[in-house]
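Complex shown without one protein chain; remaining protein chains in place.
Letters A, B and C name the chains as they come in the text, with residue numbers starting at 1 for each one.
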Amino acid sequence: MKIKTLFFGVARDIVGKDELLIDVQGNTTIQDFEARLLNQYPDFSDIRNFAFAVNESYVDRNYSIQKNDLIAVLPPVSGG
Amino acid sequence: MKIKTLFFGVARDIVGKDELLIDVQGNTTIQDFEARLLNQYPDFSDIRNFAFAVNESYVDRNYSIQKNDLIAVLPPVSGG
Amino acid sequence: MELNEQNLYQRQTGLKEFGEAGQKKLSQAKIVIVGCGGLGNPVASYLAASGIGTMHLIDFDKVEVSNLHRQVFFKTEDIGKPKAFVLAQHLRMINPFLKVFPKTMALTKENALKTLEIFDLIVDCTDSLPTKYLLNDAAILLNKPLIYGSLYKFDGYVATFNLKTPNGYSTNLRDFFPEIPKTQVPNCAEVGTLNPIVGIIGLMQANEVIKVISNLGDPLVNLLLVYNSLNNQQLKIKGKAKVNRDTILELWDQNTYEDARCEVQLKDWLITSQEMKEKKGQFHVISVIEDPEFELPFNVNETIPFKQFNSEKIDLNPSKKYVFVCRKGINSYAATSQLKVKYPNLMIFSLEKGIENF
Partner (left out) sequence: MELNEQNLYQRQTGLKEFGEAGQKKLSQAKIVIVGCGGLGNPVASYLAASGIGTMHLIDFDKVEVSNLHRQVFFKTEDIGKPKAFVLAQHLRMINPFLKVFPKTMALTKENALKTLEIFDLIVDCTDSLPTKYLLNDAAILLNKPLIYGSLYKFDGYVATFNLKTPNGYSTNLRDFFPEIPKTQVPNCAEVGTLNPIVGIIGLMQANEVIKVISNLGDPLVNLLLVYNSLNNQQLKIKGKAKVNRDTILELWDQNTYEDARCEVQLKDWLITSQEMKEKKGQFHVISVIEDPEFELPFNVNETIPFKQFNSEKIDLNPSKKYVFVCRKGINSYAATSQLKVKYPNLMIFSLEKGIENF
């Protein structure tokens, strides 16, 4: 299934896009998804500190991605 | 069908709420909906100048309301 | 670190998406901000700081005490001074490289096209509905983008109107609100606002200006952004560009773009603050203010909220002198003129310019 994924902050810099459609197998957890992003984009070296939201709700790493989910990848930000 | 309706600006003042669930028959157009609001709340005397949006798109008065539509009632505003 | 343009903008030019190229576009831009109040204050200040090259500021008004709660670049010492000049003074102190030209004038149908034709982009920071339509229609006739912003209490609207795109010019105000409302909702009693939504809408306008000029991101094109500051709900209403330049040309001929509420008031039916103070106690004073909690600077004999005002139901005493009062002197004048039809020979006056200028 194609999962629409939004990238914010430095995650957008790393991916080079606001959003991507990412092809995901069934039974993929956020932890798997995180590992896959890190594998594809080595600059995601700090990704374990990022927050993931699905359909505008914060999710834990063991959340299993469902069809039609909208994922947001949210790095910590520090500007002020 | 129950139609979620959001009220902005002076429309919120008139209705006294941010949003209402309004029971609507089939084949109701925005024009009918407008007349009904005016009938129920006489303070909507300027409602013909208001904009109506359905699911975040501007609609004409002849739009026919569908199940699960989200209506926004948008008066002209002039503050600056 | 030396004060020069390179150092001033280094936190912008260092952005790879913006860079020196984006900065150059800003520096070459010539824009006009119409209205220097709640929206114009932050729009002008943030755009000046960002390095817009040339900025004209237009406002006919002076700084008043009641402006300061939301026009946060004005100081108490500025009260009574022309807004455009005070704002320009601040801009010069934050960015000496800016070319800023303040103008104390009212835009009208007669001077709008001539005044606006020299700019790359127009920012609508006014607080008058007819002027908003005047700016919209003038921008279309001049083929210029218009950055629109407006608000009511806790809600604000923002859009980039009439931007030239590969599919033609984008939507304008009349695609969402076709006609100038004849009766403004609500009229005289300015309802007020909390200051954050004013700033949020102003900053969103500044953001649109920068996006449009530096060709960055996605401006609010064919969209009307609606923001509710009480619950942070945002809608982006999609619109279709239908009202085109030909239609606007016709409308331009038909419209006066004058505020129906600000029609000329007959001097004979007015009383000045000065006169009312001098002749204190000689009048029967009637307030037509809606808000029952509004505190007046003098005693009134009677209160009739304007919505309930009906000249048919009012009996006046021919031996008394009457003064009607409201906040801005608009509803009180309407009350006076209605009663003058019924009692043409009675002494009935409206407090000129209202309690706000008492």
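Keep this in mind: contacts are C-beta pairs under 8 Å (C-beta built on N, C-alpha and C of every residue); 3 or more make two chains touch, one makes a residue touch a chain.
Treat the numbers as computed from the prediction; the structure is a model and nothing was measured.
J.: Kindly name the visible chains that come into contact with the excluded chain.
T.: Touched by the chain not displayed, across the whole complex: A, C.
J.: Per the definition of touch given earlier, which of C:Gln10, C:Thr256 or C:Gln308 contacts the omitted chain?
T.: Considering all chains, including the one not shown, the answer is C:Gln10.
J.: Which one, C:Glu117, C:Glu179 or C:Asp291, makes contact with the chain that was left out?
T.: That would be C:Asp291, which touches the missing chain.
J.: Which one, C:Thr76, C:Asn167, C:Asn299 or C:Asn345, makes contact with the chain that was left out?
T.: C:Thr76
J.: For chain C, enumerate the residues touching the unshown chain of the complex.
T.: Residues 1-3, 6-20, 42, 45-46, 48-51, 64-66, 68-70, 72-77, 79, 90, 93-96, 153-154, 189-197, 199-200, 202-204, 206-207, 210-211, 216-218, 220, 225, 229-232, 234, 236, 291, 293-295, 356-358 of chain C touch the chain absent from view.
J.: Footprint of the hidden chain on chain A, which residues?
T.: Against the missing chain, chain A presents residues 6, 8-10, 12-13, 18, 45-46, 49, 51, 53, 56-58, 72, 74-80.
We take it that only the chains that are shown with their structure count from here on.
J.: If you average the Cα atoms of chain A and of chain C to get two centres, how far apart are those centres in Å?
T.: Each chain's C-alpha centroid was found; their separation is 43 Å.
J.: Counting only residues that touch at least 2 other chains, which ones in chain B make the list?
T.: Chain B, residues with two or more chain partners: not present.
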